[in-house]
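For this view, one protein chain was removed and the others were kept in their places.
Take a look at subunit A:
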Amino acid sequence: MSFTAMEDIRAYCEEERVSFWEAILIADADARGVSKEKSIRTMNKMWLAMKENLDNYDRTQYSRSHLVGPEGGLMADYQEKGESLCGDFMAKVMTNALKMGCNNACMKRIVAAPTAGACGVLPAVLVTYYEEKQVSDDAMVESLYVAAGVGDVIGNRAFLAGAMGGCQAEIGSAAAMAAAAITYLKGGDIKQMMNATAMALKNMMGLVCDPVGGLVEVPCVKRNVAGAVNALSAADMALAGIESQIPVDQVIDAMKEVGDRMDVAFKETGTGGVAGSERAKEVMKNLQNRQ
C-alpha cells in the first residue's frame, strides 16, 4: 500500500473507517513488514528525541562558522518579558524553532523532519503545544504519523530536498506537515487537515534555498521560525472553516512545477539569493581565513 495523494488517504480512511494517523501507521507496518507496535515504538522514540533535543540548547555555543548560536536565548529572554507582538504562545514557538535550528548548526542531536535544515518546525509547533496544553504523549505520537503521511505524499509527488526544489521543499514541507499535525491535535477533521496542509504549502511556494556558504545556518535557522508560525496560522485558518480553493494535491503538484523550473542558483548551491549577496561573500572570506 502506498499513498501518492492526500485524496487517496482521505478515501482510504473513509472506506476502512480509520483515522488519518491510523492509515499511515497501517501503511508503514505494511511497507516495512513490521508490527504496528514496533512502528509505534519507533515513532515514540522520534517524539522523545524531539522533546529531549530542545533541552540540549546552549545559548553560549556558536556554530563552527560563528554565524549562529545565541538566537534561541535572545528570543527566550524577549518572550519572558511578555511583550511579544505575536503573543506568549507564538513567542515560545519562535524560541523553540530557533533553539532547534541552532542546535542543528552546533552539531547537537536533532530529528530530521523532513530534513536537518528544517528540523525546528515540527518540534517548535508540537513540543510547545504539548508543554502548554498538557496533551498526552500518545496523542503527540499520533500527530507525528499525520505529519509523516503528509511528508510522504509530498515526497512522492514532489520533493523534500532543497537541492531538488528549493526551500519550499524543506521548510515549506515541514510547515505543511506541522499544520496538518496541529490541526489533528486541535480536533480538526481530515478535510481541515488537508486544507491546513494546502494553505501552509501555498504560503511558502517559491521559497528558494540560498544558504550562505552552503552552510545550514543563514537563513535556515530563522526560516524554521517562519515555517512554524506559518503552520500555526494555516491550521488556525483551517479550523476557522476557511478552505483552500486549490485542492491540496494540486498545490503539491504546483510546488513541484515551481521547483522544477527554479534556477539551480536557488537550489542549495550557495550562489543565489542571500547566498550571493555582498555580505555573504565577506562572510565566506572570513570563514576561509578562520579555517
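Please note the rule applied: a contact is a pair of C-beta atoms (placed from the backbone, for glycine too) under 8 Å apart; a residue touches a chain by one contact, two chains touch by 3 or more; residues count from 1.
Just so we're on the same page, contacts and distances are computed from a predicted model.
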Original post:
Going by UniProt, what is the name of the one chain that was not included in the view, given "GntR family transcriptional regulator", "Septum site-determining protein MinD", "Sulfate transport system permease protein CysT" or "L-serine deaminase"?
Top reply: "L-serine deaminase"
**OP:** From the listed residues A:6, A:91, A:125 or A:144, report the one that touches the chain absent from this view.
**Re:** A:144
**OP:** Give the residue, chosen from A:69, A:114 or A:273, that touches the chain omitted from the document.
**Re:** A:114
Subject >> Contact residue for the chain not shown (choose from A:6, A:185, A:215 or A:280) >> reply: A:215
**OP:** Touching the hidden chain in the full complex, which residues of subunit A are there? Just list them.
**Re:** 1-3, 24, 27-28, 31-32, 42-43, 45-46, 49, 63-65, 103-117, 119, 122, 144-145, 147-149, 151-152, 155-156, 160-161, 163, 177, 213-217, 270, 287, 291
